[in-house]
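Mind having a look at this structure? Questions to follow.
Omission of a single protein chain aside, the complex is shown with its protein chains in their original locations.
Each chain gets a letter, A, B and C, in the order it is written, and its residues are counted from 1.
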Amino acid sequence: MLGAVLLAILLSLALSTWSRQPAAAKVAEQPISFPHNVHVQQYKLDCKYCHTEARRSEYAGLPSVTRCMGCHKITAADRPEIQKLAAYAQRGEPIPWVRIYKMPEFTYFPHKAHVRADIKCQDCHGKVEEMTTVSATTGPQLANDLLHVAGMRPGAPPLSMGWCLACHREQNRTKKDMKAPLDCVACHH
Amino acid sequence: MNRRDFFKVLTTTTAAAATAGCQGAAEKILPLVVPNEQVVPGVASWFATVCRECPAGCGVLARNREGRVVKLEGNPDHPVNRGALCARGQAALQTLYHPDRFAGPQRREGNALRSVAWEDGVKALTDTVLALRQAGNGKAIAVVSQLENGSLGALLDRWAQAMGTRPRVAFEPYGYEAVRAANRAVFNRDAIPYHAFEDAEVVLSFGADFIETWISNVAYARGFARMHAFKEGRTGTFIHVEPRQSLTAANADEWVRNVPGTEGLVALAVLKLLIEAGAADRAFAPAVANVDVAKVAETSGVPVDRLEHIAEAFGHAKPGLAVGGGVAVTGSHAVATLTAINLLNAATGNVGKTVRFGPDSAYGKVTPYADVAALTRAMAAGEIELLLLGPNVNPAFTLPGGVKFADAARKVGMVVSFSNQPNETTALAHLILPDVHWLESWGDYSPREGVVGLMQPTMSPIRDARAWGTTLIQVARAVLGSEEGKGPLPWPSFEAFVRAEWEPRVGPNWGAVLQQGGVWKDVAPAAVAAKPAPVDAVPPELEGDANGFTLIAYPSFRFYDGRSAGASWLQEMPDTMTQAVWDAWVEVPEDAAKRLGVSRGDVVRVSSPHGTLELPAYVSSTIDPKTVAIPIGHRYVPYHVAAGGFNMRESRPYVAPAPTSMNPVALLGGTPDQASGALPYLGVRVTLTKTGARRPLAVLQATHDQDDRELVRHVGLKSAREQALRGGTGLHQVPSLYPDQQYPGYRWGMTVDVDACLGCQACAVACQAENNVPIVGKAQAAYGRQLHWLRIERWAEGTAAEPGNAFLPMFCQHCEVAPCEPVCPVFAAYRTEEGLNGQVYNRCVGTRYCGNNCPYHVRRFNWYLYEFPSPLEVQLNPDVTVRQLGIMEKCTMCVQRIIAGKDRARDEKRTVKDGDIMTACQQTCPTGAITFGNLKDEGSQVTELSHSPRAYHVLDELGTRPSVTYLKKVVREHAEPGRPGRGHA
Amino acid sequence: MPPTTETVLGVFAHVDTTVRALEELRAKGYHDVTVYTPVPVHEIEDVLERDRPVSRVRLFTLLGGLTGIASAFILTIWTSAKWGLVTGGKFLQYGPGGGIWGASIPPFFIIAFELMVLFGGIATLIGLVTLARLPRVRPSPAFDPRFTNDRFGVAVHCPPERGPSVHEILSKAGAEEVRFVTGASV
Partner (left out) sequence: MNEARTTATTPTFSDVNRDVIKTLAPPGNLYFAWMSVVALILAGGILAWAYQIWIGMGAAGKRTPQMWAMYITTFVFWIGIGHAGTLISAILYLFRARWRTSIYRAAEAMTIFAVLTAGLFPLIHAGRMWFAYFLLPYPNQRDLWPNFRSPLVWDVFAISTYLSISTVFFIVGLVPDIAALRDSATGWRRRIYAMLSLGWEGSHEQWRHYRRAYGLFAALATPLVLSVHSVVSWDFAMALVPGWHSTLFAPFFVNGAIFSGFAMVLVLVIPMRHFFGLHAYIQDRHLDAMAKLILVTSLVLTYFYLCEVFTAWYSGDHFERASLFWRMTKEYAWAIWLMYFCNCVAPLVLFFKRARTNTVVLYVVSILVLIGMWFERFNIIVPSLGRAFYPYAWGIYWPSPTDTAIVIGSFAWFFLLFLGFIKLMPSVSVVEVKETLPPPVKDAAHASHH
């Protein structure tokens, strides 16, 4: 009886955490259907060519509309999606991209330090180069929580704390002179 | 494309850490339309400008993140403040993001203000000017600005000339006209000199509150600390003569209480004693021929032996510095007093050494109060048809009650205010054309000769505002019918005017000057000759009941003349001496309080011939028994009132003080002083009556008595010198059974020099700004629920009438053996391997056990969900979590700055070196009382100081082993608590 | 199939008569006896437990308690070693004399004690339930509701042919009522 009560409490609480922590939108309808695979595989663009801020800022950054137009003034200018882009550029409006990856407010995640440590973008973001539309399922998941409670040790879902930690520990173990912080306040302050 | 246009399109939602995250509608991220090399999202950029919260004109660096200013710091290159900033400067962000800022131009329709389009507003003004000019009545136009001695002033003067108006009035409520008048009389210079506190050995101040507001409080506090703070055995002496124990007085080695208005007598008596002792120029003997020291002692309430002691101390100084003319002691006697002080300086050879004419203060260019009073009379007489009032000009609040400005303003056909937020004067205005905030504007300001600070927009205007200069250029062009590029005002905008003004001065170096924040050069002191004219130190003329109390209306170091009162950080920043927040009070002498039967918080009616105020009493054991004191500048802060509706969660923490007048200036008569044209702030006697009502003050500190707990520790000057020679550390470690903790990398620590701390509270506000610390309102603060991570405590020792005070900045001590940590059930509090007490907000459950177990009580609990009324949330530091309700928080030693500093060092492939990382409190401290650094680095300043002989830990007998080390206050032998001479009865 | 054993139930109103019946049955070699009592009665226990070992419940308790202690120390030491967080200046020392011995053992004793009691108690309950064959979905045929009130029951299980003799023993001992119970064994 007591166990059932405890389990019920635990369930509701797990549910409550899960609903509280931000997880990203799944497949999202973007204002312009942007194919990462074409840009990366066909045109061999480096991630940081567009996401320029990643190496110097907390944020990876999105390319400005003028940067897009730098190529697309000529390249594929006749395609309907590119014409949408041109319209934004003409109006001087930013493109309202739908956000896929988001950290909770209480977590500090600097792209810069990760780029400096030679962590590949794909390590966290998955094989973006193969995606037409970027999507991800991130953040703590109820099923995972329950498996843990049941005594199993499933791999942590992306962008959950256990997942960050697994990689930090792995880096420290495998790479020389690597000091991926495991200090709480390094990310939570 | 220039930067301002860029700001308009830069909109990233990614950085707004304002509200707790939750799932919901898909979040949008908006990239830039055009990339910008100056601003990288996620990386701060810094823009130099000049602080305009008071005429001191300190240099400011604004930290801009994603297009919005989130923090202000002093400009380290600026010669006035050298990186430091006072509390008001720190809180300027809250006037920038003031929720009540006008959304755009407003026009009065009936009693209400209605929004109008800029074109309509400008047209209304243009039409009025045009009509007046056509009627040949240009003199019916008056322009009033604050002290503007740079481009804006020049533009205003050109405009006034072109429109044929009256001469512009540069109105500052604190004008120090008496100082100028006395300098005219003695040195034949109509100027306010530079006071080199740093070069003085003894400072003798006659009511000059230079730690609070006097002329240039950051510069002088800095200079004072360099002269006074104990360093390698060297230190100066500071003697302060004032009828009440102000914050400045509390910092004096010797505070001498005199009867109000007798400063001049004391100065003359000291001069006489010096001349008699042969320590001063005998040429000045005739000036003091009539002075009878014994009589002075009787009139001023300063005993003869005290006077002799002062004279002896001052006579030995090579050089000394005598200053006077604080606003609170400016009365009809002020010119005589300051003349006496000038003579004292001249006779002891300080002029040219510590009193330097040449680098004169901008205050010398203030329009004397007499002219302002004359303008008001002209208004009342119906001579003024159009009154233009610049930003920070609030005569309805700052002019004395006797002047009846509001009545006069009602006689004016059109009152136009350029203020960007509502105040007592905009309530009278017919048209409001909001100027941009100084953080959003171009301009320049010269705080003293040789120093010109350049102002640039640090962000785009957050509200629909337009530079005052631009508006006036437009009006002028419309009135004159001239095209752009032609006529007396050919510039398209004020920005263009500023650039045109600077073009000849800087030429191609514009960018570098902009980055530096201005241009400065040393100005050599001018040689001046002193006229030893005899002085008749008469007492001040006081209106009102002869049996009443002399009213001291003194400038608040929190709000200046009231212009900073819109900042809630300042409202909740305690007045260091009383530790009261939010509300104003009347300081009532103990005996009088007993007679009236009032205790702290009882409302007292204060009546003068010109008005009455009802204020809660603060019973003081230190103030002159025939005097009461009220701070100037306490104003009502409308946005803290609940907007209505039943949303307790948001409205409850914001409780405003009672919406009645708290302005002691309203009690003054306002007849200008004949000799100087100054406003006699010391000019009325008031009567007190008990009303029977209560309005309890929110006083944050429970007691000023340490109860022998040695929180603040003293060391006599002599022993401090001996110890400094001998070396060795003052710390004694409490033994432990456990081995010492090892720190693999850095170990962060701090030192606080109690001897250097002046109690100015700048650090407290800097901390609040840096760390997203919310304010809680008066009622909650009164109940001990304030959230300050850093507080300045005042501890008093000695007698109640003449206590010695020490100021103790208290924040998380980052104990090595921290009592807070093991009691936390979830490891939300733990020790990092770099020696910090980490607090993980998202892990905290809110058991508050740590808060109980912290012997220093520095942990703060989020009792409510504290809201930041829009747009104040824009100011929030994106690097720091905004805490949710129900969790503990505390000082983190600015861990976000530590992380950023380590990151920078790693970019340069090195380790952090001393000075790389500064905490917010350390950065802004004018006196350098706070040091932060790596305790494992043997060469770092913090290591050196923590091994100082003066070092101690607060409550060290508990064995908490704090990482914060305090340095004992050095007291002059005669002033040591418990020694005769400090007035131990 | 005819039953291999038969149950004879005697209902007694008094303890002394019950004891007398039991003594008699023992003397006659009837050991397969179930006694129902409203309360545990020493005299009856004395007769029945004369040469039987003590209940094995205590083994459960012991094992439960030991499991509790062990799991508490494993849990506390393992979890604190996982992060090695320092609180209050107490930290894990690695190296000589360190390792898990550097853990804050004294506070963990409290957890160990509590888990010992908890696991011991739960194991005891499990022991009780298992050994006493609880819960019992259907009442045994020999049971009579009066046995939880004020009557004592002696159910003797014997080969059918011995039934009458048991009946006689019980009646003689002073049973209020003696009857044959059908379709049951223990």
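By our rule, a contact is a pair of C-beta atoms (placed from the backbone, for glycine too) under 8 Å apart; a residue touches a chain by one contact, two chains touch by 3 or more.
Predicted model only: the values in this text are computed from it and were never measured.
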Among shown chains, those touching the left-out chain: A, B, C
Of C:Thr5, C:Thr67 or C:Ser140, the residue in touch with the unshown chain: C:Ser140
Touch list for chain B against the chain that is not drawn: 648-649, 652-653, 701-703, 705-709, 711, 780, 783-785, 791, 793, 810, 819, 822-827, 843-849, 851-853, 855-857, 860-865, 884-888, 955, 958
Touching residues (missing chain, whole complex) on chain A: 2, 9-10, 13, 16-17, 140-141, 144-145, 148-149, 151, 153, 156-157, 160-163, 165
Contact footprint on chain C, counting only the chain that is left out: 13-17, 19, 34-41, 43-45, 48-49, 54-55, 57-58, 61, 65, 75-76, 79-80, 82-83, 85, 87-88, 90, 104, 107-108, 110-111, 113-115, 117-118, 120-122, 124-125, 127-129, 131-140, 143, 145-150, 174
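Just so it is clear, only the chains that are shown with their structure count from here on.
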Averaged-CA centre spacing for the pair chain C and chain A, given as whole angstrom: 59
Approximate Å spacing (C-alpha centroids) for the pair chain A, chain B: 45
Where chain B touches two or more other chains, by residue: 827, 830, 833
For chain C, residues contacting two or more additional chains: 83
Residues of chain C touching chain B in the complex: 83, 85-91, 93
Contact set on chain A toward chain B in their complex: 19-23, 25, 28, 52-53, 56-59, 61-67, 88-89, 92-99, 102, 104-108, 110-113, 116, 183-186, 188-189
Chain A partner contacts - residues on chain B that touch it in the complex: 9, 11-12, 14-15, 17, 19-23, 26-35, 40-43, 827, 830, 832-834, 836, 838-843, 879-882, 892, 895-896, 899, 903, 906-907
